[in-house]
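Apart from one protein chain that is not included, each protein chain of the complex appears where it belongs.
To keep things simple, chains are lettered A, B, C, D and E as they appear, and every chain counts its residues starting from 1.
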Amino acid sequence: MKRILLTGAAGTLGSAMRKALVGWVDELVLSDIVPITELNKGESFVKCDLGDFASVVALVKGCDGIIHLGGVSVEGSFENIMNGNLKGGYHIYEAARQQSVKRIVFASSNHLTGFHSREERLDDKSPMRPDSLYGVSKGFGELVAQYYFDKFGIESALIRIGSCLPKPVNRRMLATWLSERDLANLIKRVFVVNRLGCTMMYGASNNPWSWWDNSHANFIGWQPQDSSAEFEEEVLRNDPLLRSDDPVLLYQGGVFATAGHFEDK
Amino acid sequence: MKRILLTGAAGTLGSAMRKALVGWVDELVLSDIVPITELNKGESFVKCDLGDFASVVALVKGCDGIIHLGGVSVEGSFENIMNGNLKGGYHIYEAARQQSVKRIVFASSNHLTGFHSREERLDDKSPMRPDSLYGVSKGFGELVAQYYFDKFGIESALIRIGSCLPKPVNRRMLATWLSERDLANLIKRVFVVNRLGCTMMYGASNNPWSWWDNSHANFIGWQPQDSSAEFEEEVLRNDPLLRSDDPVLLYQGGVFATAGHFEDK
Amino acid sequence: MKRILLTGAAGTLGSAMRKALVGWVDELVLSDIVPITELNKGESFVKCDLGDFASVVALVKGCDGIIHLGGVSVEGSFENIMNGNLKGGYHIYEAARQQSVKRIVFASSNHLTGFHSREERLDDKSPMRPDSLYGVSKGFGELVAQYYFDKFGIESALIRIGSCLPKPVNRRMLATWLSERDLANLIKRVFVVNRLGCTMMYGASNNPWSWWDNSHANFIGWQPQDSSAEFEEEVLRNDPLLRSDDPVLLYQGGVFATAGHFEDK
Amino acid sequence: MKRILLTGAAGTLGSAMRKALVGWVDELVLSDIVPITELNKGESFVKCDLGDFASVVALVKGCDGIIHLGGVSVEGSFENIMNGNLKGGYHIYEAARQQSVKRIVFASSNHLTGFHSREERLDDKSPMRPDSLYGVSKGFGELVAQYYFDKFGIESALIRIGSCLPKPVNRRMLATWLSERDLANLIKRVFVVNRLGCTMMYGASNNPWSWWDNSHANFIGWQPQDSSAEFEEEVLRNDPLLRSDDPVLLYQGGVFATAGHFEDK
Amino acid sequence: MKRILLTGAAGTLGSAMRKALVGWVDELVLSDIVPITELNKGESFVKCDLGDFASVVALVKGCDGIIHLGGVSVEGSFENIMNGNLKGGYHIYEAARQQSVKRIVFASSNHLTGFHSREERLDDKSPMRPDSLYGVSKGFGELVAQYYFDKFGIESALIRIGSCLPKPVNRRMLATWLSERDLANLIKRVFVVNRLGCTMMYGASNNPWSWWDNSHANFIGWQPQDSSAEFEEEVLRNDPLLRSDDPVLLYQGGVFATAGHFEDK
Partner (left out) sequence: MKRILLTGAAGTLGSAMRKALVGWVDELVLSDIVPITELNKGESFVKCDLGDFASVVALVKGCDGIIHLGGVSVEGSFENIMNGNLKGGYHIYEAARQQSVKRIVFASSNHLTGFHSREERLDDKSPMRPDSLYGVSKGFGELVAQYYFDKFGIESALIRIGSCLPKPVNRRMLATWLSERDLANLIKRVFVVNRLGCTMMYGASNNPWSWWDNSHANFIGWQPQDSSAEFEEEVLRNDPLLRSDDPVLLYQGGVFATAGHFEDK
């Protein structure tokens, strides 16, 4: 692998991945709508609005693969989500097709299945139940990826990221935490395997409390090394027990599921 | 039921439903981007671009239910599909929420699952595998519907319409044919049942050749009365046997699955 | 078949079955805690409290099979249900074992699964979710039957009766109605088949609206002949459409599921 | 379809199919190890030992499809079964590959699943559980067919024939009966559909007592028209009720499952 | 957690849990029909017959949670089991409802599924197949718990305890062993999680030989730390290999499944 594009490189997740992926490929092309000025060795930067197709085509040109973390990453107005995630998602895949890029990591989200109960165990056959417009847009992205795989052979890892932070900071994250190291290792592995297909994976570390089953994707050989267990005592101490009928506890999406429509706020 | 909105009323499907639903409700509000001049008794018409939110809100106001057949109904450019089906789909549901409309029929499509093999039997647990941007946009619409049900309680029938024509005209339609009468009966039933939920149904008549299983939706009590069997002899005579490795026979979506990207053409 | 015991013979269901089964066997032994004075040809009557084991043993003696409709058939106090259904159910099976009766029809109830949603389709793998102490007691009876089959080879048909009435009288019964004729035919068939096993069946006629799937029991060859469709128009006219979020519509058990604890009343 | 080969044409099943298929194709090439002298119009005969590869190649040459009913059709010595069904089955498929025949009906048997319980409902996912060496050899044939489909694209209908007789003559056949007309219609349909794949089907008519589910193969559009119901009364009268723990009632294969090893006899 | 009730505190399991839970809560209220005289710090004792409802209400009053190990724990007469487990189980839940206790650990048993084969792997969807009246009574208890959850929101952990002993002492226990430490940790976790639902779990340590799958309950985050592997050599040496057709080896319940009816003995 010579040249990999990383979209959303200025965001929290993008910054963490930049750090974790230093030295991994010949060139990591960073992209964001926000400028990045300090570059590591082996990094280059291209400013790009994912809503502008011509720019995306130029961005993708010459890349061997794409790590697509860009777009809107929280609930927002339909207009913003449409621009960043609907148009943005389509633009990435269509540009990849035109430029013959064959493998993409797509940062999907657990909010695509956020209306499932916390007592359910999800796997690759669980239906999508988005908890937000944001979640809906991630479902759109996954469908685009599936379509470009079935019709044009572009392979994708659709990672439904849980909570990718330095450590879990509340009880919900004891189930959803994904360490930055585990995510970086998963990304690397996506470009190591001979064949990827269009494979959805839940993005969580090896946590004892867990809602998700990735065994369908064992063929990729990813084995998360971190666990929320290390932080359990601290989290339980700081995050009090709620009444079990508190609505926020019913759904995997947490506050995304109990919040009203975006414009309500 | 007093007042039901029918979008896409000037299209083929819309026209057929107008005929089939005459006298069914007090007022059938027709809507399309194309004008309709001849109105039956009990019909009114409102011209509306579904891509314009304010117009959609005005359109929806005062309706007791919506039959949403509008938007783009074949493969097209992303721009067209985004306007008609992504924006359009969102607008219908968000307007319904604001105007307290509680029940919607959404015309989804078999092209949302068009990359499944013709030897597969699909049910409500089968994953989405769109065969076109059009199919992707129908998946988006279904996700929006699911979201508005889980969060706001708006009920939907998501009908993945096969081939709704006066009669089946090729071999594929022996499996996918949906008579206009059966569709009309299904629509009526949606507004008769006490509780609908957010229920996906494959839209096909009682055909002997069949790819789809609707038994999960038996609680609605719809039983299609027509069958492609009546037309089988005629179809088999007119539509020659292809080689079984012809790509168009591999996928349920037929030519949608084997066509290239829209802009290719 | 010479001699069959019918418990609960004085109840509504029992009376209907007496009528439907006239002339079916050499002797139909009727039993109830309430006296029955008018006997048809081929019927005899034995008064019996199912809570008294010695009486039950005497009752069962010499019978070739049992149709067990007796016990409490609505929600009630735990004491009553314990006597009629827990003790009563155990007594019937233990007496059958001691007296070598090998085949039993057990009138179970849809209230054993009454907390399932009306949008769910149940089959033989669906978990028990009783909506009442009555429903719990039916689950106890099914477990007793399963135990006596696995250990002692006594075969049972566990019929989760829906609504066995002359005709459906409300919307819920469009799904749950079981005609008396269909039930009688099922009972007859239980004693015709070579091998019955311990087989649960949902007791509903061939209704278009339906929540239940009996295909696992096709080996018995029962095919209900009646349908609620005949009564649909009348029922829909008389039973108004409720708001779809009315709690009574959420669960298959209807008012059983929304009622509080028995002693509350 | 011009020219179809029918192996095992002198057997009971073969004779019945000859009658049912008169006039169906331009030429029906009959084959058997036993001579057939009286030929209908459109029939020709070739004597052939399926254990001899060169003869089979010659037989298959120039045919557009094969209906393979030949080989051993009851339990027998391993030597006989090896010759007729193992070598014979392989020869048919390998000859078809060499001669570019693309579609085959293979007469498999319910004895391939004869050790399943009569209370089980089988579908296309049920494991093979042969009740005899004969049953094992039918499993071998199905695996050969699957292999030639996956590797060489030869399509097969694998019909696990129940009891193909003029009418059901005992209680077991109330479940397993396949009318000759229904089998003939299925065979015809195999050559009418655009795409067949390698599809297993249970061969039974539309019987009320039934152990088998063919819904996975609905895409073929076969709907059996006959039913054992017509003969039920007669069969029940003539075939007495056995004790339900009689071993012959435990398994679908009946006496095949309870018989010992062939050489025992 | 301030005050937890432990029923059956004088039994083997109760005594082990007392030891393992020392210092865990402010007050552990012990209860048994047998007196307990030596109390640890933080323990109190109330003598109570679970068959007496008024006593149970008094017992439950003021508790924040219940660990219900009480009742009959081996096969017995129906009268004993009815008193301890049917009445007792109902009394605990009804008292909890009246006294607003919201979370209960219910000691169910592997004998509720004891008639499953040892070659089967059970999960939360496996049907109940009790091997004894005792097993039947545990099923009754689980149904009561499910009912009180669905109707009144009382949460339960239904732990189907395998063999909770200091160490495994025969071959069967290599699969069924549950260390006292693992059980105590599971009990603690039940009161730590935000939301429990009504969750069945198989009670076994992390044994290499295993019949049960708890992955549906991963959301609770319990991970057993002990394993029968440590004792395997010793057990295999002391417990000889039986013939594989010995009936006691067929069923998970072991001698419970092969024993006759209680009164036989």
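Just so we're on the same page, contacts are C-beta pairs under 8 Å (C-beta built on N, C-alpha and C of every residue); 3 or more make two chains touch, one makes a residue touch a chain.
These numbers come from a predicted model, not from an experiment.
Partners of the chain left out, restricted to shown chains and counted across the full complex, are A, D, E. The chain omitted from view is touched by exactly one of E:Arg3, E:Lys47, E:Lys102 or E:Arg118, namely E:Arg118. Screening E:Ile33, E:Val46, E:Val192 or E:Leu249 against the full complex identifies E:Leu249 as the residue touching the chain left out.
Checked against the hidden chain, the listed residues D:Pro35, D:Pro127, D:Pro166 or D:Pro240 yield one contact partner: D:Pro127. Within the full complex, the residue among D:Ile4, D:Leu28 or D:Val136 touching the omitted chain is D:Val136. Think of the hidden chain as still there; on chain D it touches residues 78, 82, 86-87, 90, 94, 97, 115, 125, 127-133, 135-136, 139-140, 143-144, 146-147, 150-152, 257, 260-261. What chain A contributes to its contact with the hidden chain is residues 102-103, 153, 155, 192, 194-197, 199, 215-216, 218-223.
Mapped onto chain E, the footprint of the missing chain covers residues 118-119, 121, 171, 174-175, 207-211, 213, 232, 236, 241-242, 244-246, 249-250.
Convention: only the chains that are shown with their structure count from here on.
Taking shared numbers over all numbers used, the chain C to chain E interface scores over half, which places it in the same class. Chain D has no residue in contact with two or more other chains.
An unclassified topology is adopted by the chain contact network, corresponding to no line, ring, star or complete arrangement.
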